[in-house]
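Missing here: one protein chain of the complex. Every other protein chain is in place.
Right after this comes chain A.
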């Protein structure tokens, strides 16, 4: 079931990554990883197929290792709810180059569309802000998505968090590679690191 006036997830993600330059992007377990791939496979895409709840923390580890690179986590509301403590850890570390986008359809789309806590109780923007991520935004328009996409490249004033209300309609599955070692080594290679 989809509500009116909600953003299209593929349009949101392709806008975030349209002029990505040197961004390293991490997808969450679920449709957000497919959305990243649909926007175009890239050597700096970190596709998550497991470890639910870990996307934001993978982003933190990467952001701390590469403080001059914009690191963008694009995940779903269910994945973010599972790793919610990570927002407090990120709020404590305050990595200026880390941005997190939650594609919030208020449902667990991968498992039959059961409603998530964001549909009626949990306000992820409020949670992120209360965890110390000052720049936490509720996003409802494509103009706001575009503004956030620009802000991501400023690696001096983050961390930042955006909760984007998206349409819950199912979209075609675009599946990226599932080979985790390949995914990580491709990122490392693109950043200039040799195999061990």
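Definition applied: a residue touches a chain if its C-beta (ideal position, glycine included) is under 8 Å from a C-beta of that chain, and two chains touch if they have at least 3 such contacts; residues count from 1.
Note that in this section contacts and distances are computed from a predicted model.
**Q** According to its UniProt record, what is the protein name of the omitted chain, chosen from "Phosphonopyruvate decarboxylase", "Methionine biosynthesis protein MetW", "Multiple sugar transport system permease protein" or "Sulfoxide reductase catalytic subunit YedY"?
**A** "Phosphonopyruvate decarboxylase"
**Q** Return the single residue from A:52, A:152 or A:166 that touches the missing chain.
**A** Spelled out, the listed residue whose C-beta touches the missing chain is A:52.
**Q** Which of these, A:130, A:157 or A:184, touches the one chain of the complex that we don't see?
**A** A:184
**Q** So which bits of chain A touch the chain we can't see?
**A** Within chain A, the residues touching the omitted chain are 24, 26, 46, 49-55, 57-66, 69, 83, 85-86, 88-89, 92-93, 180-181, 183-184, 187-188, 191-193, 196.
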